[in-house]
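Partial complex: the chains shown occupy the same locations as in the complete assembly.
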Amino acid sequence: MSVKVEHRVHFYETDQMGVVHHANYFRWFELGRVEYLRAIGVTLVELINDNILFPITEIDAKFHAPARYDDLISIETTAVELTKVKLVFDYKISIVGDEKILVTGHSLNVFTDASSGKIIRVPEKYFERFRLI
Amino acid sequence: MSVKVEHRVHFYETDQMGVVHHANYFRWFELGRVEYLRAIGVTLVELINDNILFPITEIDAKFHAPARYDDLISIETTAVELTKVKLVFDYKISIVGDEKILVTGHSLNVFTDASSGKIIRVPEKYFERFRLI
């Protein structure tokens, strides 16, 4: 399954080269990940309340063309693998109405116990929702 | 008392106008505030461990001239009033070696209980250090 979310590029996301600073694409991947999880009924607030964190352990991006101020972009997030121990997502960022892909990315999150920091398996209730992908 | 701290302007702090985005000055005021408190022996970590937060309740800035990429700036923080219930600071930002003031600012923090969110008075041990200003 893929989930798309739109985002208007803000002035404060540009840099002196006149385009979006590349660190922002990682923030937008996060935005895509959050909306993907919301679409299958999982919110960060519920996870946090269950004392579960899900830190990023690996992420990468390829930048094909820059987004610019005031562009309305689409962040398309695809779940590659959602298991009891990890979340793997792919991302594609483009301008709404334009097929050209600006940025692609890939990330890996693991689940950890918020208190101990150790890697854990999420409870069954989450895994049921992960099967929805 | 005044405390000066230096900061090199990063590329990611600029925007499309070719100068520093104005929201960054508020981050630099924070940097100045932190170093001021460190100079009188108060760290955020100690406050947090004592279950004390110190949210900003008012802040303002006047922008006279922009800082630019790679400028080495000086953030001069002056305590106006440090009491058991609040911290009031003034800020002056300039380029190191240049008397011209780029930005001035003023802030008010109060102390709150991290659990209840209510305004509190800090314990005497902090207030002793506040008298050092």
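Which chain is which? They are A and B, in the order written, and residues in each are numbered from 1.
Here is the rule we use: a residue touches a chain if its C-beta (ideal position, glycine included) is under 8 Å from a C-beta of that chain, and two chains touch if they have at least 3 such contacts.
Since we're looking at a predicted model, the values are computed, not measured.
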item	value
With 2 copies placed, total copies in this complex	4
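Assume only the chains that are shown with their structure count from here on.
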item	value
Chain centre separation (chain A, chain B; CA means) in Å	33
Sites on chain B touched by chain A in the complex	11-12, 14-16, 18, 21, 23, 69
